[in-house]
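Sharing a structure with you now.
A single protein chain has been omitted from the complex, and every remaining protein chain is retained in its original position.
Chain IDs A, B and C follow the sequence of writing; residue 1 opens each chain.
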Amino acid sequence: MSEPTTSRTVTVTINGTMYEREVAASKLLVHFIRDDLDLTGTHVGCDTGNCGACTVNVGGQAVKSCMMLAVQADGLEVTTVEGLAGDEGELTPLQRSFGEQHALQCGYCTPGMLMSATALLEHTPHPTEDEVKVALQGNICRCTGYWNIVEAVVAAGKAGA
Amino acid sequence: MNVSGTKEFDAPRETVWAVLDDPAQMAQIMPGVESFTITDERHWQAKVKIPLGLGGLKMTIDFEKLAETPPDFASLNAKGKGVGALMNMTTEFRLRADSPDRTTMDWSADVKIAGPVGSMGQRVLQPIVNQQVGNVLSALEAQVQKAKSA
Amino acid sequence: MLLREVEYARPATVDEAIAILADNDGARALAGGQTLVNVMKARAAAPDVLVDLADLADLRRISFSDDQSMLAIGAMVTSSQIVASSEVEVARPILAEVAATIADLQVRNRGTIGGNICVNDPTNHFPPLLVALGASMTIQSRDGERTVSAEEFFLGVYLTAVGEGELLTRVSVPTRTTGTGDAMAGVTLGAHGTYIVSAAASVGPDGVRVAIGCVSSVPVRALEMEKRLAGGDYSEAAVKAAAAGLGASLDPPSDVHASAEYRSHLAEVSAVRAVLQAAERARG
Partner (left out) sequence: MTTVETGKKTKVAPLEKGTAKGQSVPRKEDRRLVEGQGTFVDDIKRHGMGYLHFVRSPYAHAKLGSIDVSAALELRGVYGTLTGDEVAILTDPFFQIAAPPGAAVKDYALAVGKVRYIGEPVVAVVAETRELARDAAELVEVDYEPLPVLVDARKGQDADAPILHEECDGNVSYSGVWEWGDLDAAFAEADHVVTIKELHFDRFNSTPLECDGALVEFNRGTGQWTIHTNNQFPGFAAIMMGPAMRVGLDKLRIVTQDIGGGFGNKITSHPQLVVCCLLARKLKRAIQWTEWRTDFHQSMSHGNERWFHDTEVAVKADGTLLGFRTKALDDAGSYLRYEPLGGVIWAQVAPGLYRWKNIRLEFTQVMTNKAPVSPNRGYSRMQHLWLTERIIDIVAHELGFDPVEIRKKNYVQPEEMPYETPNGCVYDSGDYPRTLDIALDLVGYSTLEERRAEAASRGKLLGFGIGSTLDSGTNNFGQSQLINPDLQFSGNNEVATVKLDIFGEVVVTLGTTPQGQGHETTASQVVADIIGCDTDTVHVRVGHDSYWNSHAGFSGTYASQFAVTGLGAVKGASDMLAVEMKKLASMVFQCSPDDIELADSFARIKGNPEAALPFMALGAIVNANNAGFPEDPPTLNCRYVYRPPFDVPDKETKKGKLTLTYATQIHACIVEIDPETGVYEIVAYAAVDDCGTRINPQIVEGQVMGATAHAIGAAMWETFAYDEDGNLLTPNFYDYHVPHAMDMPPLKTGSVESPSPFTSLGTKGMGEGGGGGIHCVCAALQDALRASGNAIVYDSHNPYHRVWEMLQDSESTRANVEVSAT
């Protein structure tokens, strides 16, 4: 019988590293990642779960880490933007494509965009423009108007072909 | 936000008035009342936990009777203060005796809600207010019947 | 952001979950958390105990009743699961079609059908749809199981028939028979955005069911319209005639996105569109 508690010890694997931490039940996963683990690539752009800047991949699925409690991630595998590039720091085709298509300006939404697009490319390696738009609908960008972002993801899919 | 309506009671006006005029009985018809203290016959205070499904909204509500002309008219003000919400409601009702044992109540309320709850958006607030009003009215109905049979 | 302190439990079985819900005042089931966590961020509501249903595998299943007449969707089934489900595809494809338009992909990956209907935000997709489909909800407590119809289930914004110490375990939807067609129409704030008004319709051998969303604290059945269409004439003229007056019969809220008058009008238009498409699909 699991008794309710205000905090508990969680074991989360993030970008391949296993972290064991005592965490308050009220702590959002995004604050756990940013403040406790100092992985600040995952951003916060709103307080209602609309903007997607905090998107991370949990079990291969894109989720918004501001609508998940850290304790809910217990036992799960999480990937953040810091986990995309290779061990020698080589960028993924998607990351390169963002630069090549000028898919970022201020770069604040970019980590979330990359995580949503990465999850898409895992399930759909060569997405169409419409498939990309659907996959990115939960990510707000205020700089680019999305056109170059959509193009970057489509191009990355083509490159992966 | 203004809400108003008409409610008919199968009871004499005096009975309905007695219920509405009695803070203790009013306490019975308000949603989620946890404690109730009467300061004087014009002022009373209720600590409530309004059931909002996702966890109740705790509020301390101070009532003040603004005016009354027994047995047919009264208006009162309710100021609610809770974490994340401020409520200010002014309501009034008028009772008409349609017959010795039938009463019609015309009521209206002006409700203002501020704070984070207010920022959740009218799309939920207005329905919530309507549904709370509905609860109050049916509770009032029951209370009146109780008073009548008492 | 920044939630108030809260207790958290992660039961391993449904019975354990129900026990915690029953034994703790202010306990609240946590499903996908795509609404509850947000409301807690705003501190507009603050449950004392969160009962995380994540480990209740039974509630993540989509299955058929023994006689195949009902599709049973566990309360913890996510929208993404519904979109990808072959059972749903066969039994009631509208569920997947609608699920695919809820919020955004991240939310669909976490958000569950149980959470969506227990929240019953007036703008949510599933409540009116499930009313139109004549779905029923199974609620479990220490005293056992009870099943309520969709109409009985929705009581108000954030309020449902699920009482203290109870847990919604599954949603049952009649499997599609030949001659049935379902559709959902409405107006949203941007593509796949929040509904301003929604209408779901299901046309079948024994008539049509229409439910309107966003016009009250619960989905509203368009009973008069349904009655007028009992004859089975789903021509555009007939459907429009049947819907006449529907808008006027509603008392919708007005907000920054739509006046009450505009909502009433959209409700009528959406109902017509939903019925016409449902009828077309019923013809196959």
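Worth pointing out:
Just so we're on the same page, a contact is a pair of C-beta atoms (placed from the backbone, for glycine too) under 8 Å apart; a residue touches a chain by one contact, two chains touch by 3 or more.
Remember, it's a predicted structure, so these values are computed and weren't measured experimentally.
Here the missing chain is touched by one residue of A:Tyr19, A:Phe32 or A:Tyr108, and it is A:Tyr108.
Across the interface with the omitted chain, chain B contributes residues 83-84, 86, 112, 114-116, 118-119, 121-123.
Listed for chain C, the residues touching the missing chain in the whole complex are 1-5, 42-43, 104, 187, 189-194, 196, 255-259, 262, 265-266, 269. In the full complex, the hidden chain is touched by chain A at residues 24, 26-27, 31, 34-35, 38-48, 50-51, 53, 80-82, 84-85, 89, 91, 95, 98-102, 104-111, 114, 132-134, 136-150.
Basically, only the chains that are shown with their structure count from here on.
With each centre defined as the average position of its C-alpha atoms, the distance from chain B to chain C rounds to 31 Å.
If you average the CA atoms of chain A and of chain B, the two centres end up 48 Å from each other. For chain A, the set of residues that touch two or more other chains is empty.
Multi-chain contact residues of chain C (touching two or more other chains): 40, 42. On chain A, the positions that touch chain C within their shared complex are 1-6, 8, 24-28, 31, 44, 47-49, 52, 55, 61-64, 66-69, 71-72, 74, 116, 134-135, 137-139. Put simply, chain C touches chain A in their complex at residues 1, 3-12, 16, 19-20, 24, 27, 30, 33-34, 37-38, 40-42, 49-52, 54, 80, 103-107, 109-110, 191-192. For chain C in complex with chain B, the residues that touch the partner chain are 26, 28, 35-36, 39-40, 42-48, 118-123, 155-160, 194, 214, 216-217, 253-257.
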